[in-house]
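The complex appears here minus one protein chain, its other protein chains still in place.
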Amino acid sequence: MSTKAADVVVIGAGIVGAACAWEFAREGMSVTLIDSGAPGGGATAAGMGHVAVMDDSEPQFALTRYSQQLWREIVDELPDDCEYETCGTLWIAADDEELAEVRRKQQAYTRRGIDAEVLDAAALARAEPNLRSGLAGALRVPGDLVVFPPCVARWLIAGATECGAQVRLGTAAVEISDRGVRLADDSLLPAGAIINATGHGAERLTPGLSLQPRKGHLAITDRYPGFIHHELIELGYLKSAAAVGTDSAAMNVQPRITGQMLIGSSRQTGQESTDVDMAILGRMLRRAMEYLPALARVSTIRTWTGFRAATADKLPLIGRCSSGQRSSQGRLYLATGHEGLGITMAPGTARLLVDAVMGRESAIPPEPYLPARLEKGDSA
Amino acid sequence: MSRQVTVAVNGKSVSVPAGSTAAVAVAAVGLSQFRTSVDGEPRGPLCGMGICFECRVTINGRAHRRSCQTVCTAGMEICTDGP
Partner (left out) sequence: MARNEHYDVLIVGGGPAGIAAACCAARAGRRVAIVDDNPAQGGQIWRGMTEEWTAATQSPLAASWLRRLREAKVEVLAGTQIVARPRDGVLLAETDADACLLAYDKLILAAGARERFLPFPGWTLPGVTGAGGLQSLVKSGLPIAGRRVAVAGSGPVLLAVADCLRDHGAEICLIAEQAPWPRLVRFGCGLIGSPGKLLQGAGYKWRLKTVRYRTGCWPVAAEGDGKLSSVTFHAGSKTRTVACDYLACGFGFVPSLELPTLLDCRLDGGAVWIDDWQETSVQGIYAAGETTGVGGVDLALIEGQIAGYAAIDCQDHAARLFRARERGRRFVGALDRAFALREELKSLATAETPVCRCEDVSRQQLEAYGSWREAKLQTRCGMGPCQGRVCGTAAEFLFDWQRESIRPPIFPADVGTLAEIRPLGKQPGK
(Lines give C-alpha, C1' and ligand atoms only; values in the text may rest on other atoms or scores of the structure.)
Protein backbone atom coordinates (compact mmCIF):
# COMPACT_ATOMS: atom_id res chain seq x y z
CA MET A 1 0.00 0.00 0.00
CA SER A 2 1.40 3.36 -0.98
CA THR A 3 1.95 5.69 1.95
CA LYS A 4 1.44 8.86 -0.06
CA ALA A 5 -1.23 10.84 1.75
CA ALA A 6 -4.60 11.22 0.07
CA ASP A 7 -6.20 14.62 0.33
CA VAL A 8 -9.27 12.94 1.76
CA VAL A 9 -9.97 9.50 3.18
CA VAL A 10 -13.67 8.73 3.38
CA ILE A 11 -14.58 5.89 5.73
CA GLY A 12 -17.89 4.24 4.85
CA ALA A 13 -19.28 3.64 1.36
CA GLY A 14 -22.94 4.08 2.20
CA ILE A 15 -24.91 6.73 0.36
CA VAL A 16 -23.35 9.46 2.49
CA GLY A 17 -19.74 8.34 2.08
CA ALA A 18 -20.30 7.68 -1.62
CA ALA A 19 -21.70 11.16 -2.13
CA CYS A 20 -18.73 12.63 -0.24
CA ALA A 21 -16.19 10.66 -2.29
CA TRP A 22 -17.86 11.82 -5.50
CA GLU A 23 -17.98 15.49 -4.52
CA PHE A 24 -14.39 15.58 -3.28
CA ALA A 25 -13.12 13.75 -6.35
CA ARG A 26 -15.01 16.12 -8.64
CA GLU A 27 -13.21 18.99 -6.93
CA GLY A 28 -9.97 17.43 -8.10
CA MET A 29 -8.87 16.18 -4.71
CA SER A 30 -7.26 12.78 -4.28
CA VAL A 31 -9.73 10.55 -2.48
CA THR A 32 -9.58 7.12 -0.92
CA LEU A 33 -12.91 5.53 -0.02
CA ILE A 34 -12.93 2.52 2.28
CA ASP A 35 -15.61 0.20 3.52
CA SER A 36 -15.53 -2.96 5.55
CA GLY A 37 -18.21 -4.50 3.34
CA ALA A 38 -19.93 -3.91 0.04
CA PRO A 39 -20.82 -0.39 -1.11
CA GLY A 40 -24.28 0.63 0.02
CA GLY A 41 -24.60 -2.50 2.13
CA GLY A 42 -25.37 -0.77 5.44
CA ALA A 43 -28.40 1.36 6.28
CA THR A 44 -28.32 2.46 2.66
CA ALA A 45 -29.47 -1.01 1.61
CA ALA A 46 -32.28 -0.90 4.16
CA GLY A 47 -33.71 2.55 3.53
CA MET A 48 -36.81 3.36 1.52
CA GLY A 49 -35.07 5.83 -0.74
CA HIS A 50 -37.65 8.56 -0.31
CA VAL A 51 -36.09 11.93 -1.06
CA ALA A 52 -38.43 14.28 0.76
CA VAL A 53 -38.50 17.86 1.93
CA MET A 54 -39.30 17.84 5.66
CA ASP A 55 -40.04 20.73 8.01
CA ASP A 56 -39.61 19.46 11.53
CA SER A 57 -37.22 22.37 12.07
CA GLU A 58 -35.74 25.24 10.04
CA PRO A 59 -32.37 23.52 9.59
CA GLN A 60 -34.05 20.24 8.62
CA PHE A 61 -36.04 22.08 6.01
CA ALA A 62 -32.99 23.90 4.69
CA LEU A 63 -30.89 20.76 4.30
CA THR A 64 -33.63 18.57 2.84
CA ARG A 65 -34.61 21.25 0.34
CA TYR A 66 -31.00 21.95 -0.64
CA SER A 67 -30.33 18.24 -1.00
CA GLN A 68 -33.42 17.63 -3.08
CA GLN A 69 -32.26 20.34 -5.48
CA LEU A 70 -28.92 18.57 -5.75
CA TRP A 71 -30.70 15.25 -6.36
CA ARG A 72 -32.58 16.86 -9.23
CA GLU A 73 -29.25 17.76 -10.83
CA ILE A 74 -28.23 14.12 -11.06
CA VAL A 75 -31.43 12.12 -11.50
CA ASP A 76 -31.45 12.34 -15.28
CA GLU A 77 -28.01 10.78 -15.42
CA LEU A 78 -28.86 7.88 -13.12
CA PRO A 79 -28.98 4.46 -14.79
CA ASP A 80 -32.29 2.59 -14.84
CA ASP A 81 -31.42 0.34 -11.92
CA CYS A 82 -31.42 3.40 -9.65
CA GLU A 83 -35.22 3.33 -10.12
CA TYR A 84 -35.63 7.07 -9.93
CA GLU A 85 -39.18 8.40 -10.06
CA THR A 86 -40.87 11.62 -8.96
CA CYS A 87 -44.00 10.20 -7.40
CA GLY A 88 -44.59 12.97 -4.86
CA THR A 89 -45.74 12.54 -1.29
CA LEU A 90 -49.20 12.56 0.26
CA TRP A 91 -49.15 13.36 3.96
CA ILE A 92 -52.46 11.87 5.02
CA ALA A 93 -54.72 13.57 7.56
CA ALA A 94 -57.05 11.12 9.30
CA ASP A 95 -59.20 13.74 11.03
CA ASP A 96 -59.89 17.47 11.15
CA GLU A 97 -57.19 18.09 13.70
CA GLU A 98 -54.62 16.59 11.34
CA LEU A 99 -56.15 18.47 8.44
CA ALA A 100 -55.50 21.72 10.30
CA GLU A 101 -51.86 20.68 10.55
CA VAL A 102 -51.88 19.89 6.82
CA ARG A 103 -53.03 23.45 6.13
CA ARG A 104 -50.28 24.87 8.33
CA LYS A 105 -47.70 22.77 6.53
CA GLN A 106 -49.02 23.76 3.14
CA GLN A 107 -48.42 27.40 4.01
CA ALA A 108 -45.02 26.71 5.46
CA TYR A 109 -43.96 24.83 2.33
CA THR A 110 -45.30 27.28 -0.22
CA ARG A 111 -43.94 30.25 1.70
CA ARG A 112 -40.49 28.80 1.15
CA GLY A 113 -41.08 28.03 -2.48
CA ILE A 114 -41.92 24.34 -2.30
CA ASP A 115 -44.96 23.28 -4.26
CA ALA A 116 -47.62 21.86 -1.96
CA GLU A 117 -51.39 21.62 -2.16
CA VAL A 118 -54.14 20.59 0.22
CA LEU A 119 -56.38 17.76 -0.97
CA ASP A 120 -59.82 17.51 0.62
CA ALA A 121 -61.42 14.15 1.34
CA ALA A 122 -62.93 13.82 -2.13
CA ALA A 123 -59.76 14.82 -3.95
CA LEU A 124 -57.77 12.39 -1.82
CA ALA A 125 -60.15 9.55 -2.66
CA ARG A 126 -59.79 10.36 -6.36
CA ALA A 127 -56.02 10.52 -6.14
CA GLU A 128 -55.68 7.25 -4.23
CA PRO A 129 -58.76 5.03 -4.56
CA ASN A 130 -57.22 2.27 -2.45
CA LEU A 131 -57.16 4.45 0.68
CA ARG A 132 -60.01 3.75 3.08
CA SER A 133 -62.94 6.14 3.08
CA GLY A 134 -63.43 8.64 5.86
CA LEU A 135 -60.00 10.26 5.75
CA ALA A 136 -60.00 14.03 6.11
CA GLY A 137 -57.55 14.98 3.38
CA ALA A 138 -53.87 15.25 2.62
CA LEU A 139 -50.95 17.51 1.83
CA ARG A 140 -49.62 16.75 -1.63
CA VAL A 141 -45.95 17.54 -2.18
CA PRO A 142 -45.52 16.74 -5.87
CA GLY A 143 -41.76 17.25 -6.09
CA ASP A 144 -40.64 14.49 -3.70
CA LEU A 145 -38.91 11.62 -5.40
CA VAL A 146 -37.73 8.07 -4.79
CA VAL A 147 -34.57 6.18 -5.74
CA PHE A 148 -33.03 2.76 -5.06
CA PRO A 149 -30.16 3.79 -2.75
CA PRO A 150 -27.60 0.94 -3.10
CA CYS A 151 -27.45 1.39 -6.86
CA VAL A 152 -27.11 5.15 -6.49
CA ALA A 153 -24.23 4.58 -4.07
CA ARG A 154 -22.56 2.32 -6.64
CA TRP A 155 -23.11 4.96 -9.35
CA LEU A 156 -21.63 7.72 -7.19
CA ILE A 157 -18.62 5.58 -6.40
CA ALA A 158 -18.11 4.82 -10.09
CA GLY A 159 -18.24 8.57 -10.73
CA ALA A 160 -15.67 9.19 -8.01
CA THR A 161 -13.42 6.50 -9.47
CA GLU A 162 -13.62 8.13 -12.88
CA CYS A 163 -12.26 11.27 -11.25
CA GLY A 164 -9.38 9.27 -9.82
CA ALA A 165 -10.69 8.16 -6.44
CA GLN A 166 -9.30 4.91 -4.98
CA VAL A 167 -11.75 2.45 -3.49
CA ARG A 168 -10.83 -0.22 -0.95
CA LEU A 169 -13.58 -2.61 -0.02
CA GLY A 170 -13.61 -5.44 2.46
CA THR A 171 -11.28 -3.90 5.04
CA ALA A 172 -12.52 -2.10 8.13
CA ALA A 173 -11.01 1.03 9.58
CA VAL A 174 -10.02 0.37 13.17
CA GLU A 175 -8.54 3.64 14.31
CA ILE A 176 -8.34 7.28 13.38
CA SER A 177 -5.17 8.90 14.69
CA ASP A 178 -2.87 11.82 14.02
CA ARG A 179 -1.07 9.67 11.48
CA GLY A 180 -4.16 8.79 9.47
CA VAL A 181 -6.58 5.91 9.26
CA ARG A 182 -5.45 2.48 10.39
CA LEU A 183 -7.14 -0.49 8.75
CA ALA A 184 -7.86 -3.95 10.07
CA ASP A 185 -4.99 -5.35 8.00
CA ASP A 186 -2.74 -2.93 9.92
CA SER A 187 -2.02 -0.75 6.92
CA LEU A 188 -2.12 2.97 7.47
CA LEU A 189 -3.75 5.52 5.20
CA PRO A 190 -2.30 8.97 5.78
CA ALA A 191 -4.75 11.71 4.93
CA GLY A 192 -5.18 15.43 4.71
CA ALA A 193 -8.77 15.16 5.85
CA ILE A 194 -10.66 12.17 7.21
CA ILE A 195 -14.42 11.78 6.86
CA ASN A 196 -16.15 9.41 9.24
CA ALA A 197 -19.24 8.38 7.28
CA THR A 198 -19.80 5.03 8.94
CA GLY A 199 -23.46 5.58 9.73
CA HIS A 200 -24.84 4.33 13.02
CA GLY A 201 -21.50 2.69 13.80
CA ALA A 202 -19.61 6.00 13.70
CA GLU A 203 -18.96 5.94 17.42
CA ARG A 204 -16.74 2.92 17.14
CA LEU A 205 -14.16 5.13 15.42
CA THR A 206 -15.09 8.40 17.08
CA PRO A 207 -16.30 7.78 20.64
CA GLY A 208 -18.54 10.18 22.47
CA LEU A 209 -21.01 11.07 19.71
CA SER A 210 -24.08 9.87 21.67
CA LEU A 211 -25.67 8.42 18.54
CA GLN A 212 -28.71 6.30 19.19
CA PRO A 213 -29.35 3.45 16.76
CA ARG A 214 -33.05 3.29 15.91
CA LYS A 215 -34.10 0.05 14.35
CA GLY A 216 -36.56 0.09 11.49
CA HIS A 217 -38.49 -2.63 9.64
CA LEU A 218 -39.66 -2.67 6.05
CA ALA A 219 -41.59 -5.09 3.86
CA ILE A 220 -41.72 -5.24 0.07
CA THR A 221 -44.55 -6.62 -2.02
CA ASP A 222 -44.77 -8.27 -5.39
CA ARG A 223 -45.69 -6.11 -8.41
CA TYR A 224 -49.10 -4.41 -8.31
CA PRO A 225 -48.77 -1.52 -10.75
CA GLY A 226 -51.15 1.35 -10.03
CA PHE A 227 -52.17 0.19 -6.56
CA ILE A 228 -50.96 3.54 -5.23
CA HIS A 229 -49.52 6.54 -7.03
CA HIS A 230 -47.76 8.62 -4.36
CA GLU A 231 -45.67 7.83 -1.35
CA LEU A 232 -48.39 7.74 1.28
CA ILE A 233 -47.47 8.72 4.82
CA GLU A 234 -49.76 9.24 7.75
CA LEU A 235 -49.26 12.62 9.32
CA GLY A 236 -48.73 10.83 12.62
CA TYR A 237 -45.44 9.57 11.13
CA LEU A 238 -43.90 12.87 12.06
CA LYS A 239 -44.77 12.28 15.70
CA SER A 240 -43.51 8.73 15.42
CA ALA A 241 -40.21 9.87 13.92
CA ALA A 242 -39.83 12.58 16.53
CA ALA A 243 -40.66 10.54 19.62
CA VAL A 244 -37.44 9.10 20.96
CA GLY A 245 -37.54 6.20 23.39
CA THR A 246 -40.85 4.52 22.54
CA ASP A 247 -41.46 1.86 19.94
CA SER A 248 -43.66 3.11 17.16
CA ALA A 249 -45.06 2.06 13.82
CA ALA A 250 -46.55 4.50 11.33
CA MET A 251 -48.04 4.00 7.87
CA ASN A 252 -45.56 4.83 5.15
CA VAL A 253 -46.17 3.07 1.83
CA GLN A 254 -44.14 3.78 -1.26
CA PRO A 255 -44.80 2.86 -4.89
CA ARG A 256 -41.70 1.63 -6.71
CA ILE A 257 -41.20 2.07 -10.41
CA THR A 258 -41.34 -1.74 -10.68
CA GLY A 259 -44.95 -1.75 -9.46
CA GLN A 260 -43.85 -3.10 -6.10
CA MET A 261 -44.65 -1.38 -2.82
CA LEU A 262 -42.41 -0.78 0.15
CA ILE A 263 -44.30 -0.85 3.41
CA GLY A 264 -42.90 0.90 6.46
CA SER A 265 -42.07 1.85 8.96
CA SER A 266 -41.19 1.15 12.54
CA ARG A 267 -38.86 2.72 15.06
CA GLN A 268 -37.38 0.91 18.04
CA THR A 269 -34.59 1.89 20.39
CA GLY A 270 -32.44 -0.30 22.59
CA GLN A 271 -32.30 -3.06 19.97
CA GLU A 272 -29.12 -4.64 18.74
CA SER A 273 -30.26 -7.68 16.82
CA THR A 274 -30.78 -7.27 13.09
CA ASP A 275 -33.44 -10.02 13.17
CA VAL A 276 -36.95 -9.20 12.07
CA ASP A 277 -39.10 -8.64 15.16
CA MET A 278 -42.35 -10.34 14.23
CA ALA A 279 -44.50 -8.42 16.72
CA ILE A 280 -43.49 -4.97 15.51
CA LEU A 281 -43.67 -6.15 11.89
CA GLY A 282 -47.25 -7.29 12.47
CA ARG A 283 -48.09 -3.97 14.09
CA MET A 284 -46.56 -2.00 11.24
CA LEU A 285 -48.50 -3.99 8.64
CA ARG A 286 -51.77 -3.63 10.56
CA ARG A 287 -51.20 0.10 10.61
CA ALA A 288 -50.69 0.15 6.85
CA MET A 289 -53.86 -1.91 6.37
CA GLU A 290 -55.84 0.58 8.45
CA TYR A 291 -55.19 3.10 5.70
CA LEU A 292 -55.04 0.72 2.73
CA PRO A 293 -57.42 -2.16 3.54
CA ALA A 294 -56.84 -3.90 0.19
CA LEU A 295 -53.21 -4.46 1.17
CA ALA A 296 -54.51 -7.44 3.16
CA ARG A 297 -54.45 -9.53 -0.01
CA VAL A 298 -51.25 -8.19 -1.45
CA SER A 299 -48.31 -10.56 -1.43
CA THR A 300 -45.25 -9.67 0.66
CA ILE A 301 -42.01 -11.04 -0.74
CA ARG A 302 -39.42 -9.98 1.81
CA THR A 303 -38.93 -8.10 5.06
CA TRP A 304 -35.79 -6.64 6.58
CA THR A 305 -34.42 -4.28 9.16
CA GLY A 306 -31.93 -1.44 9.32
CA PHE A 307 -30.60 1.04 11.82
CA ARG A 308 -30.93 4.82 11.67
CA ALA A 309 -28.38 6.93 13.50
CA ALA A 310 -30.29 9.38 15.69
CA THR A 311 -28.91 12.43 17.47
CA ALA A 312 -30.40 14.22 20.46
CA ASP A 313 -31.63 17.23 18.45
CA LYS A 314 -32.73 15.24 15.38
CA LEU A 315 -30.22 16.94 13.10
CA PRO A 316 -27.21 15.25 11.49
CA LEU A 317 -23.56 15.70 12.44
CA ILE A 318 -21.81 17.35 9.50
CA GLY A 319 -18.47 19.10 9.78
CA ARG A 320 -15.25 19.18 11.74
CA CYS A 321 -15.21 17.06 14.81
CA SER A 322 -13.64 18.84 17.73
CA SER A 323 -13.82 16.07 20.33
CA GLY A 324 -11.37 13.94 18.41
CA GLN A 325 -9.21 16.99 17.83
CA ARG A 326 -6.18 16.09 19.81
CA SER A 327 -5.60 12.69 18.27
CA SER A 328 -6.47 13.62 14.72
CA GLN A 329 -5.22 17.20 14.75
CA GLY A 330 -8.43 18.73 13.54
CA ARG A 331 -8.51 16.74 10.35
CA LEU A 332 -11.45 14.59 11.31
CA TYR A 333 -14.86 15.43 9.91
CA LEU A 334 -18.16 13.72 10.60
CA ALA A 335 -20.96 12.84 8.21
CA THR A 336 -23.48 10.84 10.18
CA GLY A 337 -26.54 11.13 12.44
CA HIS A 338 -29.05 11.45 9.58
CA GLU A 339 -31.65 9.23 11.28
CA GLY A 340 -34.40 8.58 8.71
CA LEU A 341 -33.19 11.11 6.16
CA GLY A 342 -29.71 10.03 5.16
CA ILE A 343 -30.67 9.18 1.59
CA THR A 344 -32.35 12.53 1.17
CA MET A 345 -29.56 14.52 2.82
CA ALA A 346 -26.54 12.74 1.32
CA PRO A 347 -25.85 15.24 -1.52
CA GLY A 348 -26.23 18.29 0.73
CA THR A 349 -24.06 16.66 3.38
CA ALA A 350 -21.30 16.06 0.85
CA ARG A 351 -21.40 19.66 -0.38
CA LEU A 352 -21.26 21.07 3.14
CA LEU A 353 -18.20 18.94 3.86
CA VAL A 354 -16.39 19.93 0.68
CA ASP A 355 -17.03 23.55 1.59
CA ALA A 356 -15.77 23.00 5.13
CA VAL A 357 -12.60 21.23 4.03
CA MET A 358 -11.89 23.77 1.30
CA GLY A 359 -12.78 26.72 3.47
CA ARG A 360 -15.55 27.93 1.18
CA GLU A 361 -18.88 29.45 1.97
CA SER A 362 -21.82 27.06 1.76
CA ALA A 363 -25.15 27.49 0.02
CA ILE A 364 -26.95 27.06 3.35
CA PRO A 365 -25.72 27.99 6.83
CA PRO A 366 -23.66 25.00 8.10
CA GLU A 367 -23.78 25.89 11.81
CA PRO A 368 -26.90 23.90 12.80
CA TYR A 369 -25.21 20.65 11.77
CA LEU A 370 -21.75 21.21 13.25
CA PRO A 371 -20.85 18.40 15.66
CA ALA A 372 -19.61 20.91 18.22
CA ARG A 373 -23.19 21.82 19.16
CA LEU A 374 -23.74 18.48 20.85
CA GLU A 375 -20.35 17.94 22.33
CA LYS A 376 -20.13 17.83 26.06
CA GLY A 377 -17.64 20.17 27.70
CA ASP A 378 -14.31 19.21 26.15
CA SER A 379 -12.41 17.15 28.65
CA ALA A 380 -9.86 15.67 26.26
CA MET B 1 -66.04 -40.27 -17.49
CA SER B 2 -64.66 -38.22 -14.60
CA ARG B 3 -66.43 -35.25 -13.11
CA GLN B 4 -65.52 -32.03 -14.94
CA VAL B 5 -65.16 -28.47 -13.70
CA THR B 6 -65.62 -25.48 -15.95
CA VAL B 7 -63.40 -22.43 -15.56
CA ALA B 8 -62.55 -19.45 -17.74
CA VAL B 9 -59.06 -18.75 -19.02
CA ASN B 10 -58.72 -15.22 -20.39
CA GLY B 11 -62.51 -15.23 -20.75
CA LYS B 12 -62.56 -18.49 -22.66
CA SER B 13 -64.51 -21.27 -21.05
CA VAL B 14 -62.83 -24.66 -20.61
CA SER B 15 -63.66 -27.90 -18.79
CA VAL B 16 -61.03 -29.92 -16.98
CA PRO B 17 -61.26 -33.04 -14.78
CA ALA B 18 -62.20 -32.21 -11.19
CA GLY B 19 -59.09 -31.83 -9.07
CA SER B 20 -56.99 -30.38 -11.89
CA THR B 21 -54.90 -27.35 -11.13
CA ALA B 22 -55.29 -23.97 -12.77
CA ALA B 23 -52.06 -24.72 -14.65
CA VAL B 24 -53.85 -27.60 -16.36
CA ALA B 25 -56.68 -25.31 -17.40
CA VAL B 26 -54.26 -22.81 -18.93
CA ALA B 27 -52.56 -25.57 -20.89
CA ALA B 28 -55.94 -26.95 -21.90
CA VAL B 29 -56.78 -23.80 -23.85
CA GLY B 30 -53.52 -24.22 -25.73
CA LEU B 31 -51.47 -21.56 -23.94
CA SER B 32 -47.84 -22.13 -23.04
CA GLN B 33 -47.20 -18.58 -21.80
CA PHE B 34 -48.49 -18.15 -18.26
CA ARG B 35 -46.95 -14.80 -17.48
CA THR B 36 -44.68 -12.16 -18.97
CA SER B 37 -41.31 -11.71 -17.33
CA VAL B 38 -40.08 -8.28 -16.22
CA ASP B 39 -38.14 -8.00 -19.47
CA GLY B 40 -41.16 -9.02 -21.51
CA GLU B 41 -40.33 -12.68 -22.13
CA PRO B 42 -42.94 -15.44 -22.13
CA ARG B 43 -42.77 -17.83 -19.17
CA GLY B 44 -44.49 -21.01 -18.11
CA PRO B 45 -44.32 -23.57 -15.28
CA LEU B 46 -40.90 -24.86 -14.27
CA CYS B 47 -40.98 -26.70 -10.96
CA GLY B 48 -44.55 -27.94 -10.77
CA MET B 49 -44.34 -27.82 -6.98
CA GLY B 50 -44.83 -24.22 -5.90
CA ILE B 51 -41.28 -22.98 -5.48
CA CYS B 52 -40.32 -21.24 -8.74
CA PHE B 53 -43.28 -18.84 -9.16
CA GLU B 54 -43.01 -19.03 -12.95
CA CYS B 55 -46.59 -20.27 -13.31
CA ARG B 56 -48.15 -17.19 -11.73
CA VAL B 57 -51.51 -16.06 -13.08
CA THR B 58 -54.33 -13.85 -11.89
CA ILE B 59 -57.08 -15.92 -10.30
CA ASN B 60 -60.46 -14.35 -9.53
CA GLY B 61 -58.82 -10.93 -9.64
CA ARG B 62 -55.89 -11.81 -7.35
CA ALA B 63 -52.54 -11.37 -9.06
CA HIS B 64 -49.48 -13.61 -8.58
CA ARG B 65 -51.25 -16.86 -7.73
CA ARG B 66 -49.33 -20.05 -8.42
CA SER B 67 -51.41 -21.95 -10.96
CA CYS B 68 -49.61 -25.23 -10.22
CA GLN B 69 -50.76 -25.13 -6.58
CA THR B 70 -54.34 -23.94 -7.08
CA VAL B 71 -57.11 -26.44 -7.73
CA CYS B 72 -59.79 -25.37 -10.20
CA THR B 73 -63.20 -24.59 -8.78
CA ALA B 74 -66.31 -24.09 -10.86
CA GLY B 75 -66.49 -20.63 -12.39
CA MET B 76 -62.89 -19.72 -11.54
CA GLU B 77 -61.53 -16.89 -13.67
CA ILE B 78 -57.91 -17.27 -14.69
CA CYS B 79 -55.93 -14.59 -16.54
CA THR B 80 -52.46 -14.89 -17.99
CA ASP B 81 -51.82 -11.24 -18.70
CA GLY B 82 -50.00 -10.55 -15.44
CA PRO B 83 -46.41 -9.64 -14.69
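Lettered A and B in written order, each chain numbered from 1.
One rule holds for everything that comes next: contacts are C-beta pairs under 8 Å (C-beta built on N, C-alpha and C of every residue); 3 or more make two chains touch, one makes a residue touch a chain.
Everything quoted here is computed from the prediction, not taken from an experiment.
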Among A:54, A:295, A:310 or A:334, which residue is in touch with the absent chain?
A:295
One chain isn't shown here. Among A:221, A:265 or A:362, which residue touches it?
A:221
Touching residues of subunit A against the unshown chain: what are they?
38, 40-41, 45, 81, 150-151, 154, 219-222, 246-247, 263, 275-276, 278-279, 281-283, 285-286, 288-289, 295-304
Identify the residues of subunit B touching the omitted chain, counting contacts across the whole complex.
2, 16-21, 23-24, 27-28, 32-34, 37-39, 41-54, 56, 64, 68-71
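Note that in this section only the chains that are shown with their structure count from here on.
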Counting only Cα atoms for the centres, state how far subunit A is from subunit B in Å.
42
Report the residues of subunit B in contact with subunit A in the complex, numbered from low to high.
38, 62-64, 83
Which of the residues in subunit A end up touching subunit B in this complex?
222-225, 258-259, 297, 299
